[in-house]
Structures are given as C-alpha cells and as structure tokens.
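The block underneath contains the structure these notes are about, expressed in structure tokens.
All protein chains of the complex are present and in place, except for one that has been dropped.
Right after this comes chain A.
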C-alpha cells in the first residue's frame, strides 16, 4: 500500500507540464503490477486525485481497479466514478495511454449491461468516443460499444450522431465489422433503409480470409433490406472476398429462398415460404423485418404498374395487387404518394389513377445546392484516395514485393522501382 501512496504523491506532483507528464507515464508503467495487486483497495486513493488535472494517473489507477472484480454494492459507485472521469478528463493525457482508456470504458460498458441500465452508459460513452478519437474520421473500438448500448436502450436516434460521421481510418478490422453491423441495425430501426443497406454492404464486402458470424448475420439482414428497398438482391460486387462469395449463401438458405419467392410477385407463395421458415426467422430476430418485406410486396406490384400504364382504374389496381377492394387500393396508392414512392393523382369521380413522371426538373436552386454538395464530397474523397495511393507507392513493403515480381527484360524501360528493393 505504501507504493500506492508514493505513486499518488508522484501523480499529484507531476501533472503540470507535458514533460512532467511523460516522466509520470514511465513511472506509472513500471508500477502496473503493483497497482493490480492492490486492485480492490484503490477506490479511496481515487478520491485524492482530480480527474481533470491528474488524468493519466487517475486513468492508471482506475484501470487497475476495474481489472479486479467489482462487487454488487460497489458497482453503482464505480459507474458514477467512471462517468465523472470521462466527463472531466483531459483528452491529451488520454491519448498517451489509449489502451487503458479503452479497457476502463469496456469494463464500464460490461457493468452497465450487467446491471441492466444501458441508457446510463450512452452519454458517457459518446463523450469517451469523442475524447479518444484523434479526428472524427477515425474509427475506435468504442464506436461499436456505443452503438450496442444505443440498441439495447432503444435510443436509436442517439446513435445517429456517431453514425453520420464519415470514417476513413480503421484501427482494427474487427471494430469495423461490429460498427457497420450495429450501424445497419440502428438505421433499420429508424427506417433509413438506404443507409442501412450501405452499412450492411460494408460488412458483407469487407476483406476477410474466412467467413465470420457477424458477416453471416449481416448478409441475412442485407437480403431483407434489399428486398424492402429495391425489390431485389444485387449480386456480389467484384471486390467481395472469395470467402464471402463462396460461402455466404450456404449459411443463409431460408433468406435466399425468400428472395426467390419475392421475385415471383405472388403474395400467397411468399406467405407460405415465411410460414415454413418462421422458426428460423424468429430465432434470428428477423421476423419483424420479414413482415416488412411481405407488406412491401404490395408496393412493388403497384410500382410495376406505373411502368406499363398511364391511367388505371382503382378496381384494376386492387386486382393486380391482390387487395380486397378499390378503397383499399386507394389508401395504398395515397400512402405511396405521401411517401414519395410513386407520382400519381387519384380521380375519385371516375375511380381512376393517373401515373406521372417524376416532376423534378433538377433546375431549382435547392437541387443545384444538393448536387454541388455531393460533388464537393466526391472531390474531397478523390483527393483522399490520391494521397492514400501516393503513400502506398512509397511503402517499403509494397515496393519490395513489386521489385521481386518485376520481369528482367523490363530493365531498360520505365524504371519505377529503385534497385535497392530488388
């Protein structure tokens, strides 16, 4: 215990300037084992420190404390301590020991889940993500933990503030899988199906040498969301890994069958397929989505009509879409017009519906702004890709590999690789 007291004194004395802090850092690293052995008795020492000034020292103590087992009575106190720490800690000092910070946050998340109060963890984890990130373009391990808590607490909207950031740097591939999968689920919950599809697409097409469970679950949802949004499931793009390409369909057979029945457009066949596989859909927690796929079939059938007819009677629409009567057809069409899924006008006097083209002429100021904004984003992305390409061309590992594969008779021509690397 003496060593801990001495350490605390050092922390209090050496937290003023960056030099002092780095000296403190090495002292702390040497004392890690000592701290762990006293894990359960560290709580009173924490109260002697100020988390905003003595961030690094506080972090080491807190991490050692959380690595030990925390009893039931201590749990809520621990949670409040961590919340206070996250809110007041200094981001610069955190950056010196990010793994420890991540470890504390993970213990926090585990405790919150164990006590069944995921909502308590949302605001603190959001703050933790922001303090851990070096920029909003970086994906950290905490991103997926944050989204998980949002999902468990059903605070889906809270997940959007993190989800809407564009990510360009990924530390660990596993973070990426979970982040995109949970992101897809949050978008599905908020019915932002296009964004959900983009997230799930990223999981399915991510580079991988062997298939993993996250990818399989993501592909199941990917099929369902594709059906709801576009009425069909696209084939795998060229950049999909061969592991995914070869094996995904084997693990998701009921869903592939569902997609095939959907393509036939027959309501009764689709319903039968859902009945047969209901157990499977239920155990995958996808039954809600499957039901949405079913109701989207009406919309799909009505949308197909717009490609063939200019006007059609409500009775005919009811017949084609397998609805009960013209009034139901009218309500369906009204709903689709309201949601912007078709462009049409209903003439109640004649019981007819006229289908129109999209009235958007792309000439208004608002549309120009929108296109401008998209072009700016594309230009920024393009610049990022060029700089990435430049960096890669200078990478020693890449150059040595290219050097080895060079043909000898290209020697006199365009010499792109220095001889050093041959």
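By definition in this document, a residue touches a chain if its C-beta (ideal position, glycine included) is under 8 Å from a C-beta of that chain, and two chains touch if they have at least 3 such contacts; residues count from 1.
Note that contacts and distances are computed from a predicted model.
Selecting from "3-ketoacyl-CoA synthase", "CSN8/PSMD8/EIF3K domain-containing protein", "Signal recognition particle 9 kDa protein" or "Centromere protein M", the unshown chain of this assembly corresponds to "CSN8/PSMD8/EIF3K domain-containing protein" (UniProt protein name).
Across A:121, A:183 or A:231, the residue that sits in touch with the chain not pictured is A:121. Remark: the omitted chain is touched by one listed residue; of A:27, A:155 or A:243 this is A:155.
Which of A:9, A:282 or A:375 touches the hidden chain is settled by the complete complex: it is A:375. On the side of chain A, the interface with the absent chain consists of residues 76, 79-80, 83, 117, 119-124, 153-158, 189-191, 331, 333-335, 337-338, 344-350, 354, 363-366, 368, 372, 375, 379, 382, using the contact rule stated above.
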